[in-house]
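For this view, one protein chain was removed and the others were kept in their places.
Going by the order they are written in, the chains are A and B; count residues from 1 in each one.
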Amino acid sequence: MHHPDFVSPYIPNTESDRQSMLSEIGVSDLNELFSDIPEQYRNPTLNLPRPKSEFELMSYINQLVSMNKVPGDYSCFLGAGSYRHYIPAVVRSLTSRGEYVTSYTPYQPEVSQGTLQTEFEFQTLCAQLTGMEVANAGMYDGSTSFAEGALMAARITKRNNIVILDSVSPSYIEVLETYTNALEGINIEILSLDELANIDEDTACILVQQPNFFGYLEDMQKISEIAHSNGSLFVVYADPFSMTIFEPPGSFGADVVVAEAQSMGVAPIFGGPYVGIFACKQEHIRQMPGRIVGKTIDQDGRDAYVLTLQTREQHIRRERATSNICTSVALIALMTTIFMASNGKKGMKHIGEVIYHKAHYLSSLISDLPGFTLPLEGTFFQEFVIQCPIDPKVINEKLLDYKIIGGLDISKSIHNGMLVCASELNSIDEIHGFVAALKEITLNLIGEK
Amino acid sequence: MHVNSRRLLMDRSVPDRIGTTLLTCDVPIQPLPNNEIMRKDFDFPEVSEGEIVRYFSQLSQMNFSIDTNFYPLGSCTMKYNPKLNDEISSNPGFANLHPLQPESTVQGALKLLFELQEYLMEITGMAGISLAPMAGADGELAGMLMARSFLLDNGGEKRKTVLIPDSAHGTNPASAVMAGFKVVTLPSDSNGNTDLMALKELANDELAGLMITLPSTLGLFDSNILEVIQIVRDAGGVVYGDGANLNALLGKVKLGEIGFDVMHSNLHKTFTQPHGGGGPGAGPVIVGPRLKPYLPAPIVISTTEENSTTYSFHSPQNSIGKLGAFHGNFGALVRAYAYIATLGDSLGQVTTDAVINANYIKSKLSDAFDLPYDRNCMHEVVLSAKTLKKDYGISALDICKRLIDYGIHPPTMYFPLIVEEALMIEPTETESKETLDDFIEVMLKIALEAKESPDLLHDAPHDTPNSRLDEARAARQPFLRWKRSD
Partner (left out) sequence: MKDYKYSKEHEWVKIESDQIVAIGISPHAADTLGDIVFVELPEIDDSVQQFEQMGEIESVKAVSDLFSPVTGKVVEVNNEVIDQPEKINEEAEAGGWMIKVVLSDLSELENLMSESEYKQFLETEE
């Protein structure tokens, strides 16, 4: 329905503009411009509400927001692939500049040096963080980077078996399955650490998450050796902050390192948009998916940046492209770039250390609670598994009354298991409050039994 | 600007500088693990905050953007991105939500997603939708994986061939292959429509389906679309619609009503999610009844009991699976929601004006430039520099680079591949007639310059931070990151 009095601020044409243009075009009736649309289907009704003003929409949005329980207001101990950290003001300030937000993909380099040079910086920082030689300009997220890493390993080795360690997040395994189900010949095998010795000459790669889904560090050296002595590639999904204090996968000879960069300057925003890091060895750059920015010079000999090795990509290689991906999630990558730059060498390491201390302090308190244990051994970083005396689902429901969002219920993987995460944003009071609530809830409920 | 303003972070780095504050650790320090696994070398920048602000601000000024320039990029729908949408998306009540929070704690967010699902299904005349795909190409992959599952469930194991027009965007064949199909190119006829004879010949029992963009990348609405769809469906194939050009169809036709089984929509095109210099996007996949059971997980459903409605995530029984770790690009979906809410049932005006604007440009430029298809276009028009090339040695590239000197971002060039020296112009409905007239004036001026002073075009652009780049060098000697110089 067309409201005759409605004028959108996003549509400048007035009736007079339209009449003037239609007469220039040489049509008397607007419908002539749509005459190719079969008449019986033309001009359907759009059953949508009437247009809202900014004020009305904001009021409605505020209503919706009030239905949410928001971390910050609630203390939150959820991790599992999305992490809340402090975002310096400079990140939002710079990334809200219209020249970054509303610019297009930098196919015309002369008018996109801002985007191109900042993407080059992102590539540099990702390579430095992961200890790898090169990185691309960004992928949808960590999980799809992981899947693409596996497919790249299959292309490079010309082998068909993708082996993935059983300590990788079930979500990432699901994504890998979505990416490989339709590809004839490609198989996924989920193996435990002990079973890795069984890989064969058709194994393209071993996929490992570091720290793993349960929060614990894997033996990088050992797995790297198993993979390489078999001619397979070593593909690692790594947590960004874990690489500020622990040796990154690049130091263990990883062939591909991917990561979810969200924890570095991007709000959790209910799951996306995030940005995936994809780093690899220089010798494999022609098999890398995604956009890549390279340095060159212009006609006057000045330094300049440009999208390069584009022949890998879908717009040139079409059905033979390394991937169908057509984005580098540039603006989100920019947020992480500014975050990494402003924190820098000292800040990144500092946050990594504080996270470590917070998580370990919390785990030591919980392990002292009656009925709670830490069932897994090894070194963890920011998250760890606790075994609860009762169903974690019940505990989490009760925790909401304390304005606490508890850890992830992983009882499907570990009986009564909960994956608990701490960051520098969980104050000592929040941590104590969480522990006290766990104690009170379980005592009450155990008492009830 | 001084050459040093282009210096990279690592070259600006000075030990002991820092760009932000360090917060205090308020818990007791914990024992660290053994030294072997702790990181020893960490080469990262050390730059002060002011320097970061100046550096990144100066760099931003080297970009063209919709906020600062007219951007008639065909097939990209570079329309104005409302600031209201940014504000809504950055509301802390959305921004701080963790994707794995209990559903009872995110009812506001889920309700918004549910309503967006309803809006997009209404706009496209479809029966089901998933907001999970994180980009248009991701939506294409999802759609083709769904087609594959549907065909396998219906005895179509032999159906391996997907037909894709010669004018299609590269993501179409790339996505089809990732979904396990092989691709056969479908030619267009001299009117820019699907070649019906060629289609009939290829519509056999190995046909999996057709991927088609409507209107096409030529900006033309296929005059025979109903017949095209019928042929494919009669042969047992699935009809996929690339929704990149949805800006031409709002309120004018619903793809679900004319027989499309599945499509995706690029929210960063039609629905104002900002392009961000190359993402993030969002590409919801929207389906008719046949493919609904296969939607990627999760979708949002509503349950009403007594008088209250709750919203939750749901994984369709025959879902093709998850496309990403979580459930889609919420930050982008919110913006599309806000945009649709502010236009409401007047959304059709968007298309009306997008189409008028494109035809206006066409009528004013079709003398100075070649017009490969002499018929009404939709929201974009494809011109060609073929004659200019023949007569004056001026290519589409030269014209594009010269436009930059006039502060206008070049249109899409050399695409679609079937038009020589192609220039694809999409003004969108958010540009005023004055802007269009300025653009027309500049294009006519350039056409004259092509004849009278071609060097101006060959050497363009003249005033940008960089002149034409040596792209061959970048590909021959890939230099992809900062390295410490020896």
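The working rule: a residue touches a chain if its C-beta (ideal position, glycine included) is under 8 Å from a C-beta of that chain, and two chains touch if they have at least 3 such contacts.
Being a predicted model, the structure only gives us computed values, none of them experimental.
Asks: Thinking of the whole complex, not just what is shown, which of A:Arg286, A:Arg302 or A:His415 touches the missing chain?
Replies: Touching the chain that is not displayed is residue A:Arg286.
Asks: Out of A:Ser35, A:Ser171, A:Gln310 or A:Ser364, which is the one that touches the chain we can't see?
Replies: Answer from the full complex: A:Gln310 touches the omitted chain.
Asks: If the hidden chain were put back, which of B:Arg54, B:Lys182, B:Lys445 or B:Arg476 would touch it?
Replies: B:Arg476
Asks: Please identify, in ascending order, the residues of chain B that touch the omitted chain?
Replies: Residues of chain B in contact with the hidden chain: 414, 471-472, 475-476.
Asks: Name, in rising order, the residues on chain A that touch the hidden chain in the full complex.
Replies: That gives, for chain A, the contact residues 286, 310-311, 316-317.
In this text, only the chains that are shown with their structure count from here on.
Asks: Can you give the whole-Å distance between the Cα centres of chain A and chain B?
Replies: Result: the chain centres lie 19 Å from each other.
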